[in-house]
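With one protein chain removed, the remaining protein chains of the complex are shown where they sit.
For chain A:
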Amino acid sequence: MMPIWTKSGEKHAVTLLKVQDCHVLRYVSKEESGGRTAKLLVGGKNVSPFYKPESAHQIFKEAGVPRKQKVTTFDVTDDAIIKPGTPLYAAHFRPGQFVDVTAKTIGKGFQGVMKRWGFKGQPASHGQTKTHRRPGAISTNKASKVYRGKKMPGKMGNVYRTTFGLKVWRINTKHDIIYVNGCVPGHTNCLVKVRDSKLPTCKKHNKNPPFPTFFADGDEKLPEDLFDEEIFQFTDPSVTY
């Protein structure tokens, strides 16, 4: 995470996400998948092929791509289908867009009810016998059962969670880095899925994206760094009021 300043002098914290060897692996049509839209399987981060059986390499061989550590699905409309094997770059997103980021949260292991669900526990003194962090009562007398989904101790973290509506401040095309506002679930250097935001307030900011994606061998030559309009770039002199 890094600080970033706007032209009016306000500071925002920003997370850096690197787009590392992302390729489109397969196209699954609407009828095949059984969903509402067609799907595209996308793989990230190259990894050694020697630790998985040959059968697992099928998808990667068809696409002509080394084995990827993570394969995810994206729901796509029919006009945004991309040929399997095309690489995806950070320039797929532009500064000013809003983005949803999904990742597996940091695993905390088996945790008690106070940390996992934020229960208040019991007082530390005034006669409490061996009861300081326990859940207390778990149901009423009339119910005569414990409801399903009762908040109890258990494994916490290591679950997929999404943060919605994060603004993209800056894109570095040379190293394929996206600077995203705020914090993102997951530990440092973990794998993360970045999608266009589904929030209705962010739709107007997401107009005119590179469609269906940014092709590196196309005609468009982008500069090394793309900044949002409000960002203070370090080539400018200091801010004055």
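Points to keep in mind about this one:
The definition used in the following text is that a residue touches a chain if its C-beta (ideal position, glycine included) is under 8 Å from a C-beta of that chain, and two chains touch if they have at least 3 such contacts; residues count from 1.
Note that contacts and distances are computed from a predicted model.
According to UniProt, the chain absent from the figure is "Large ribosomal subunit protein bL19m", selected among "Large ribosomal subunit protein bL19m", "COQ5 protein", "Par-6 family cell polarity regulator gamma" or "Globin domain-containing protein". If you put the hidden chain back, the residue from A:Lys11, A:Arg161 or A:Lys198 that touches it is A:Lys11. Among the residues A:Asn46, A:Thr72, A:Gln122 or A:Asn172, only A:Asn172 touches the chain that is left out of the figure. Among A:Phe119, A:Phe215 or A:Phe232, only A:Phe232 touches the chain left out of the display.
The omitted chain makes contact with chain A at the following residues, 2-3, 5, 9, 11, 16, 18, 172, 175, 177, 188-189, 232, 234-241.
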